[in-house]
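Just dropping this structure here.
Every protein chain of the complex appears in place save one, which is left out.
Chain lettering (A, B and C) follows the sequence in which the chains are written, and residue indices restart at 1 in each chain.
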Amino acid sequence: MELLFIISTFFIAAIIGLLTKRRRVIEYAAIIASAISLVGSFIIANKVATEKIYNVSAVFSIDALGAIILLIISIVSLTTAIYSVEYLRQETAKDIIRVNRPRQYFILLNLFMMAMFMAVSFNNPILAWISIEATSLSTAFLISFYNKPSAMEAAWKYLTVNAVGLLIGFFGTMLYFTAFQPGSEAGLVTWQSLLANASHMNPIIAKIAFIFVLIGYGTKVGFVPMHTWKPDAYGKAPAPIGAMFSAALLPVAILIILKFRIITNSVVGVAFSQHLFLAFGLMSIAVPAFMMLILKDYKRMLAYSSIENAGVIALGFGFGGIAILASILHIIYHSLVKASLFFLSGNYLLKYNSAKIENVKGSINVIPITSVLFLAGFMAITGAPPFGILITKILIFSAGIKTYPIISLIGLLLIVILFIGFFKHAVAMVFGKKPETMKREKENIWLILPSLSLMVLVLLLSFYQPVFLQTLINNAALQY
Amino acid sequence: MTPEIGFASLISLFIVGAIGSLFFRNNDKLANRWQSFFAITGSLTGIFFSISQLISGKILAFAFAIPGFPLLSLSLYIDAISAFFIFIISLIALMCSIYGIDYIKHYYGKYDLGALGFFFNAFIVGIILVVSASNAIFFLIAWETMSFASYFLVIYDHHDKENVKAGFLYLIMTQVGTVFIMGAFLLMYKYTGSFDFRTIQANAGLIPVLAKNLIFVFALTGFGIKAGIIPLHIWLPAAHPAAPSHVSAIMSGVMIKSGIFMMIRVFLDLIQPAPTWWGLTIITIGAISSLLGVLYALTEHDIKRLLAYHSIENIGIILLGVGSALTFSSLNMPGLALISLVAALFHTLNHATFKSLLFLSAGSVINQTHTRNMEEFGGLIKFMPQTALFFLIGSMAISALPPFNGFFSEWLTYQALFQGIAVLSPIGKGIFMLAAGSLAFTGGLALACFVKAFGVTFLARPRSEEVEHAKESSFLMRLGMGTLATLSLLFGIFSGYLITAMENIGKSLAVFKNMPAITEASTGQGLVLKNNFSSVSGFAFFVLFLIVMALVYYVTKHLIYKEQKIVTGTTWDCGCDLGPRMEITATGFSRSIILIFKKILQPSIEHEIEYVTTDNPYTPKSKTVILGINDIHYSYIYQPLQAIIKKSSSYVKKIQSGNVNTYIAYIFIALVVTLFLAL
Amino acid sequence: MKFFILLIQILFVPAISPLCLGIIKKLKAKFQNRQGASIFQPYNDLRKLFNKDEIISKDASWIFKIAPYIIFTITLIIGASIPQFTSFLINNYTGDLLFTIYALAIGTFFLALAGMDIGSAFGGFGSSREMTVSALAEGGFVFSLLTVALINGTSNLTKIPAADILSHKQFLLSLALAFVGFVLVMLAETCRFPYDNPATHLELTMIHEAMILEYSGKKLALLEWASANKLVIFAILGANLFFPFGIAQTATLGALAIGIVALLLKILFFCFMIAFIESTIAKYRFFRLPGFLMLSFILNIVAIGLIYLI
Partner (left out) sequence: MSIVTLKILLEIMFLTIVFLHISKKNYDAAIAYGIQSFCVVLILFNSFQETGNILMLFIVLLTLVVKVILAPTFFTRLVRKHDLNISINTYLNISLTLITVVILTAIAHSSKLLPLTTIIPANQTLLALSLSVMLLALFLIVNRQGAILQIIGILSFENAIVAFTVFAGLEQSAALQFGIIFDIVIWITIATTFVSMLYKHFGTLNVTSIKNLKE
């Protein structure tokens, strides 16, 4: 019931945006909607933790991993909504966007969030596909939000590449329906019924289907070589949208792939999907590792970091064993940290009016809180103590070393190359001589609070996870 | 007080100190007091804890699994070696914290003292946990805490671009190191199925030879980066000078030893038995590091960089001990191995005392003169007499002059090498001989280097205005330095007792269990090897020296020509006024040695002559000579490596061509290729 | 009896060292067909210096003032710690090979510092050259003594003469090589040709003299005496480690007398050798010196190798 409530609040918030032009109302609607989603997600997560699964009729069903991702989405949504309000106000004040634009922004944002909630909770693969497609559609205009040629270009590439990817994914999805004997189907096909009937599938078709799904939805996740849209889109979209993409959409897409993975595994065994995950995971770490060094734009840098983290997660699921648990933890940490980093990149953009790394210097003397948080975020995402990503990475590779030692060692090496690139840019931004014209000013609390709270949350979760979350993670790890 | 509580309070004192000082960010004075108080009490607790552990001889083992993270457990295993290192850490941290109280005052108003306190305390706690951890993941967390905290300390003075650059290099190198360490532990995990050190040790036999060798290479690289072995040292001369001096002292005196500690732990404890070539490799690296370290030190005129290069040299000397220990133990000669290990441990302790002493006194000098360039010092002995004395003691100790402690540990290292020359196979003999040779040359060159360092800094006339305004350091700073100086002497004089104690520490490793004593100690006798090969006594020499010196002084002063008149005049100046520019410079001092070793150091000399008038090339107005050094490690290792990565980056960059057709082609190709590969 | 032996042991080096200098000077004069001063002239020089007033540079610090005492003390201690004419005086405290070398380095250290202390250009380059030479000499020095130590199975110098080194014929070649190496180092450490010319104050070439240029009176006397002591110490080391003839094995009067005479003769031989070298070869260019010192090191490496090969 909570789920429908969440989805409808987002819908209502979007409708409010259509109806009224009063900015404050729209802003509050968005914040309230996402706050409600957070509360709802907690209730759902608790239920899943105790009852293993959460069903609303046959159409909606949420399992442990779904609940975790639901929590992530809602937390990121709430912080994004809060951040967006002040961010857009400042942009309007600086005449970067016209006064009436935030209305469009919030409508699309609400739809986007709604689509993600639906993608996670729909129990039918086609409906999930439709929701994922809806995320693409709702965000195209968010990417081109600044109406500049470059934003247009990014949005166009996003649209094209994702359309192709999702159609491939759609074809793969359809192939899974061969599990049902012609004419035997009754009612709505669900993930569970697919899994139950998977044994009827021709193994080779199962393999083909999974390849199509992996490449199709992998486009949405951003596995190399389907990642090409990501730097463009992340770089050109408003910072909070980047946060939503990287922190919320990415896990959603991974979730869908994982759901297909269980089905495939039950037909053709684990090794097949493991090898695919490893191959794409390793590529997704390798390309960002080398790209990182020569990047010039800090938002693109965050995009590549997302690709790399998707790669690490894929490696984790590829290795299996405790790595799966570590990967789930990694998804949580990565989302929270990456959202925080995107918010901070927004602060940088507001202050320095440039997304170029070379134009951002000495920020520790201009926006100290942002800079310190940015450094902390950098440390967290690259795996420095006391943040949990260090542990998840070690756990992932410790599972990997047992079965795929060479891949693990290469992965480790690539991660350090990536670290070098990332670190180089982070240092260049935070330290150095600040531009003469810049003065140290008090930073707006609403631009700081979202990322600060996310970082605090990550820190807390690095030391202690609430019991229900632990149960969820363990259950999810058992299931996938 | 049980050891558990002792250790817990030790850690929590530092943690409270770290986190608490963040709350005083707005009040420099309070922040200073807070951090110093907790660092000092924490270090004192550490000293008491470690000494009581050493005396009781018990092992503190403790494990606490963390829910939610499999394989990770907060597991501690503090045997005598760990306790010994905790002792060193606490001792140096104590002195540096005392020194720091006054030293960090010059940051007031300029930098965030709260942040300094946070990272300083976190740094110390990181090192302590590194030597106590007994679970690889927990260890890595501690290791990274140590690395990152020290990184932020290195860039603490971040208004200086050079410091930020130094920090950059430092963190990159440590991260590369961490990856290698991770690789090593992962390999151990692969075969032993555990991250717990004790389990690894118990199951070390399960590791196949190839993997063991790989672990050795990985661990040596990883820990070697932290220890600063050549050619992985490049971060060290950059990072150590950049940090505040009391932090440099800890970094140089203690942090780099964590690499040594882990080498001992892994090679001599966890994955025994080891093949002989490990030890020989370490000895070779140690020999190269010590010799090149001191050579590079000679070329430096930045006083802290000079000291940093000496750290490399001393790490080399310690590694000679570690390597011999490994070699001997692999050949089943535990007695000799124990001597070598004791030599390494003793030199670790000694280097920690005198190197932090040197860094602290250099810090005092820099604090007064506001420059690290030795060419701008001179004559400081008259302005800072006590600091000069402390630096002199440090210099003598590091140059291995008896009766200071440096000599006795080097003596023991020599003995280990000599024994190796006597008993090993021809290849082993050769390597040990070259190692002993490099140790001998290192000793000579270090002496030359410290004549330069002390002479140029403290003696003769001031070379810049800043020097003339220099004042003696405050009491607390002198207290810190003075205690370390006294310890340098005491550790030398009572080296006999210390070595006996350290032998017991060495015996805490399983390899040396149930070993008979190999050295003897009594007050007069000093150090004696059981096989009667050698003996030496610091105490005897010290007493003898004092008596004879007093006698000589008395006789010359009071018995012969009592009514001698002493006139103060000017130095003979050949008839022209002696200016500070006529004194020998640091560069000039070492020029001849640099030219002798020009094959290795690759000096480049540039002459710039400015003429009075441009059309008349016969009357030069001024001439500048720049003596530069071409670092061969950069040009032969790091630059090519960098070029490879850059090149690959530029290839990878082409993937993101900007053309949407290409992007879709990738998807298409990925699809087709995967289909054909997977089916 | 023992007390007297000990007393002789302690006083032998400082007592004999000026004489050595005198002998070398006399021999050199003879080589040059000059009459030369009396061989006791150095004693007179010292007495003269001890009775002179001093002038000290205003730039000098306490390092400058204390250095001569330290340097002299060190030579006294080392002089008494090494084996001289007996093999039964065993010194377990300060008789170690490495200790001897490193304790002598204390003298070098303070001498070089004193050279820099007064801030004259001469003192500075003198120190620089001295440190360069002594740094490079270290390897050869350690290894030449080590060769002997390894042959005898102990690094305690006072025990070496007791061991029956000459009965092992197979070590002769090693010993010979080590001795050549030792001589090369000895000349460097005692500031002799071809490294330094003790008789010159030419700024282009002087090393030792440059450092003590500012000293006068008693301090100069101590320094001169100390450097003479050092020469004798090296001569005794060379004599007793490589040619352990005639050393008193028992504390009988006869044996002791033979021991002292033998020692004096051996020292005389070294004096002759030095005088001979200084009269027949020229001082070498500074940058050719490292070659000699490396040669010394390599010779000793070969010597040690030979110990185990044969």
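Just so we're on the same page, a residue touches a chain if its C-beta (ideal position, glycine included) is under 8 Å from a C-beta of that chain, and two chains touch if they have at least 3 such contacts.
Note that the structure is predicted; figures quoted are calculated from it, not measured.
Chemist: Please provide the labels of all shown chains that the missing chain touches.
Modeler: Counted over the whole complex, the chain not pictured touches A, B.
Chemist: Decide which residue listed in B:S56, B:S425, B:T568 or B:S657 touches the omitted chain of the complex.
Modeler: B:S657
Chemist: Looking at the whole complex, which of A:F171, A:W446 or A:F468 touches the chain that is not displayed?
Modeler: Only one of A:F171, A:W446 or A:F468 touches the chain omitted from view, namely A:F171.
Chemist: Would you indicate which residue among A:K21, A:K94 or A:K296 is in contact with the undisplayed chain?
Modeler: Reading the full complex, the residue touching the unseen chain is A:K296.
Chemist: In the full complex, which bits of chain B touch the chain not displayed? Write them out.
Modeler: Chain B touches the chain not shown through residues 653, 656-661, 664-665, 668, 671-672, 675-676, 679.
Chemist: Where does chain A touch the missing chain, residue by residue?
Modeler: 124, 126-127, 130, 133-134, 137, 140-141, 144, 148-150, 152-157, 159-160, 163-164, 167, 170-171, 174-175, 177-178, 182, 188, 202, 204-205, 208, 231-232, 235-236, 291, 294-297, 300
One rule holds in what follows: only the chains that are shown with their structure count from here on.
Chemist: Looking at B-C and A-B, which one has the bigger number of contacting C-beta pairs?
Modeler: B-C
Chemist: If you take the mean of the Cα atoms for each chain, which one ends up farthest from chain A?
Modeler: C
Chemist: Using Cα averages as centroids, what's the distance between chain A and chain C in whole Å?
Modeler: That pair's centroid distance is 78 Å.
Chemist: On a C-alpha centroid basis, what's the spacing between chain B and chain C, in Å?
Modeler: 35
Chemist: State, to the nearest whole Å, the distance from the C-alpha centre of chain A to the C-alpha centre of chain B.
Modeler: Each chain reduced to its C-alpha mean, chain A and chain B end up 44 Å apart.
Chemist: Could you list which residues of chain C touch at least two other chains?
Modeler: Residue numbers touching two or more other chains: none in chain C.
Chemist: Under the definition above, what is the set of chain B residues touching chain C in their complex?
Modeler: Residues 378-379, 381-382, 385, 388, 392, 396, 399-402, 407, 410-411, 414-415, 418, 421-422, 426, 429, 433, 436-437, 440-441, 443-445, 447-448, 450-452, 454-456, 458-461, 524-526, 528, 532-537, 540-541, 544-545, 548-549, 552-553, 556, 560-561, 564-573, 578, 580, 582-584, 588-593, 595-596.
Chemist: If we count contacts the way the header does, which residues on chain B are in touch with chain A in the complex?
Modeler: The contact residues of chain B facing chain A are 67-72, 137, 140-142, 144-145, 148, 155, 158, 161, 164, 167-168, 171-172, 175-176, 178-179, 182-183, 186-187, 189-190, 195, 645-646, 648-653, 655-656, 660, 662-664, 666-667, 669-671, 674-675, 678-679.
Chemist: Can you check the complex and tell me which residues of chain A touch chain B?
Modeler: 156-157, 160-161, 164-165, 168, 204, 207-208, 211-212, 214-215, 219, 225-226, 228-229, 231, 272, 275-276, 279, 286-287, 290-291, 293-294, 322, 325, 329, 364, 379, 384-386, 388, 390-391, 394-395, 397-398, 401-402, 405, 408-409, 412-413, 415-417, 419-420, 423-424, 427, 431-433, 464-465, 470, 473
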